[in-house]
Each structure stands twice: as C-alpha cells, then as structure tokens.
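The other protein chains are all here in position, but one chain of the complex has been omitted.
The letters A and B name the chains in turn, as written, and every chain counts its residues from 1.
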Amino acid sequence: MALLETQDLTHIFPDGTVAIQNINLKFNEGEFVVIAGANGSGKTVFARHLNGLLKPTKGKVLIDGEPITKNIVETRKKVGLVFQDPDSQIVGQTVAEDVAFGPENLNLPVDQVEAVVKESLEAVGLSRLSTRSPHTLSGGEKRRLAIAGILAMRPKIIILDEPFTGLDYPGVVQVLKQIIQLHKTGHTILLITHELEKILAHADRLVILHKGKLVEDGKPEDVIYRSENYGVRMPLRDGEKVAALTWLK
Amino acid sequence: MSQNQSSNLTDMPTNTTRSSLNLRMTVYVSLFTALIIIGGYISVPLPFGPVPIVLADLFVMVTGLFLGFKWGLTSVALYLSLGALGLPVFASGTSGLAVLFGPTGGYLFGYLLLVASVGFIASKGKQSIIRNLIALIIGNMLLYAIGVPWLKTVMNFGWAGALAAGLTPFLPGTVIKITVAVALSRVLLPRFKQTLLSASVK
Partner (left out) sequence: MTFFHYIHRDTVLHRMDGRFKLLCMLLLSLSASFASQLQHYLVLLFVVTLALLIAKLPFKALLKDLKFFGILILIVFVVNAFNIPGDPIPNFPITSISLQGVITGLRFAARLTIIIIVCAVLTGTTPLMTLRNVIEWYLRPLPFVPEVRIATMINLTFMLIPLIFDNFAEMMKAQKARCVELRKNPIKRINFIVFPLLNQTLRRVDEIAYAMEARCYSEVRTRAVFKSNKIDWLLLAICLSVFLFVIL
C-alpha cells in the first residue's frame, strides 16, 4: 500500500480557475520525488491538498490507505509542508520559539517541547542561533529554520515547496545537504521545483505537472528529455548524465 | 458559492470550520494592528498647510471596513493595550499611559469609536460605496467629538484654542484619508471577502 495517494484530485477555485485536474499519484515510503512544472502549473495547490490545507473540489487524498480527513491533526503531523516563502512560515520571536510552535500546538509538556526543539535545531545545525530573531537570519538559515519547525512535528513525509528560490550558491548547498540528510534519515521527500539542475541527481522519480494535469511520472533519466515540452528547462548538455544534476560537489 | 453573500464575516456558510476561521481572523487582526502601528510612522507631506499627515487613523478606518465591528474593535483595542504596556506603538514610537492619558489621548480612545462605528455601519446589509462613505464620516465625527474636548480639558484650552489645535489643521487630511479609504474598499474589499470565504469554506 502506498504511503500517500491521490485519487482523481481536482481543485477549482471559486473564480473558476481550474488549478489541478484529475491527478492520480502514489508515493511510497522512503521515496525521493521531484515534482516539476512551469509557473502556475498547480504545484503549490497540489501540495496543499496533501495535508488537507485545501479541500478538493473532486477526488481525495489517502494516507496509509485512509482518507486524510479522518484525523486531520495526525495527517498534518505526518505530512510536513515547508512553504515557498519562509517568511510566511516563521512565527516565533526567536529561532527556538519558532521551532517550539508546532509541538506547543500539540500541547506537549514543556520538557518534551524543549527536547524536541533541541533535537530539531541540532538536525539542521542551527543550535547556536537559537536565541536569534528569525528576521535577522540569512536566506539559507531561514529555510533551514522552516525545516526545523517541520521536523519538530516528527513527520514521515516532508514536502518542500520551491526550497531554493531566492538563495545564493552557499544557501542552495546548505539546504540541499539538509534535504539529502533528511532522506537518509528515512523521510519520504517530495520536492517541488523547476530548477532540476540543482537536485535531480538525488531523486528516484520525476513528476511533471502541466496546466494542472499530470503529464509525466517516471525515472528521472526517462522523463527529463521531455521536460521542455512543459516549460521546465532541460538542464542536460550533450552526453551528460542525470547524475551530474546536483549542486553538491 | 453565492456572490451576494452578506458582508458580515461571522455569518459564514455552514460547512465552515470554526477553528480555521478563528485562526484566519486572528491573523487578520494582527495584520491590521501592525498596519495601524506602522501608519503612525509613515507621514506624508501635504502641499498646503504645515501639518504632515500620519496614516494611523487611515488604517483604523480601513480596519473597520475590512474586519467589521467585532474584529475591528479587537484590533484597535490590541493596539491601545500594547501602547499602554509601554511598547512603542503610538505615533513616531511613543508609548505608555502617559500618552494614552496625555493631551492626544482622546484621539487614541477615539480610534475605538471610529473603528466600531465604521465596522458597525459598513457591515450592515449590502456593501455599497455610499454606506462606506457615511460610515467613515460618522466615525470621524465621533473621533473628533472625543479628541477635541479631551485636548481642551487636559491642556486647559478655551474652545477656540482647542479647535485651532485639534481640529482645523487635520480636516484636509481627514477628507483625503476618507477618500482613499473608500477607494481602497472598492477595489480590495470584494477580493478580501472572497479569499476569506474560499479559505474558510474550502
């Protein structure tokens, strides 16, 4: 049984925009999936259905074979979503307080909150910044803080919505390392991006959305040659292999 | 979803999740409080008259139009309480009980009346520009109806002095701000209500 599954997922906004249409996808435990697509292809809307932030107009999302709406809090713990804009995800006055936000929402006892905050900050290497104001962090640090905030919920699946936008080279490398580390520690990763050259070498699978529809789903080395049909840049030069598509040395 | 929904925010369709709507309103209240605070720091020069205008009261008006009576009042009450606690939120970074009960304190308490009356009148029945305009005019009259006598009492002014210090210089600015508030509500308010509705209905 797939860990996470969408059936016929469709979302039509009140103004009539069809954001996604009949998407059927299955994600298995431990997979590293890159979801690509041009601007406005419905990536963000799709991601927001996976933890029930948006309700489908038609279709459903299943986690471990059960509809996600059955226990929405449990779903949101299991499916961590890192937002496109870290500024809108960070709500704490200090780094540590922000990471504590999730566990505090779960009403955990204070000592457990502290423990999980410490652990999450260590996992992303931000322990020494724990008393800083998030507003003063660099782009890469902010993104890692957003990840720590999700880790504190101990998710099984982590969805990252365009984690590289606005980052400089060191920032991308920081975040990239972090994501690979998360995958190694057993998390299922769904990564939304259109910058395939930064990450694709590490992925097991490439999914492409186009105008709200699922158009490609397969091994990166098979799918990538068709990506330019859907407005996603094909980053391979002559003779290069998918394994070259990473910003890690 | 019907387009002619009532503008009352608490009057949502039945499949609204209560907690999600509350969260949304919590966030919006915070936003408008932040905007009122920032409005106190933004001053715009007028081509006539020596007094530049600050935008705090403009944002109070907008708060009333956008959030309605209950949440709008919450937003302004939060603003005043933060100031009373000593956080530098009043015009140009001042704070504390000293300001709240000082000469200009009447205007600050007047914000409560302003937002309450704008929110109350504007969200009764169907949205219209005329209704919003009337709400804003009445709201501002109430604001000065508290602010000026307060100033007169605290400063031991006569009526002529109080009016010259506390009303006349601000009237052109107030007229401008009312105009802007109406223009804003025409463009942004329908979209705002739409988002709120689609977000809470899902």
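What we mean here is this: contacts are C-beta pairs under 8 Å (C-beta built on N, C-alpha and C of every residue); 3 or more make two chains touch, one makes a residue touch a chain.
Predicted model, so just to flag it, every value in this text is computed and none were measured.
Contact between chain B and the unshown chain involves residues 19-20, 22-24, 26-31, 33-35, 37-38, 41-42, 44, 46-47, 53, 55, 58, 62, 74, 78, 82, 85-88, 92-98, 102-103, 154-157, 176-177, 179-180, 183-184, 187-188, 192, 195, 199. Taking the complete complex into account, residues 48, 51, 53, 73, 76-77, 80-81, 83, 85, 87-94, 97, 100-110, 113, 135, 149-150, 153 of chain A touch the chain not shown.
Quick note on the criterion: only the chains that are shown with their structure count from here on.
Looking at the complex, you find that chain A touches chain B at residues 13-15, 54-55. Those residues of chain B lying in contact with chain A across their complex are 1, 194, 197-198, 202.
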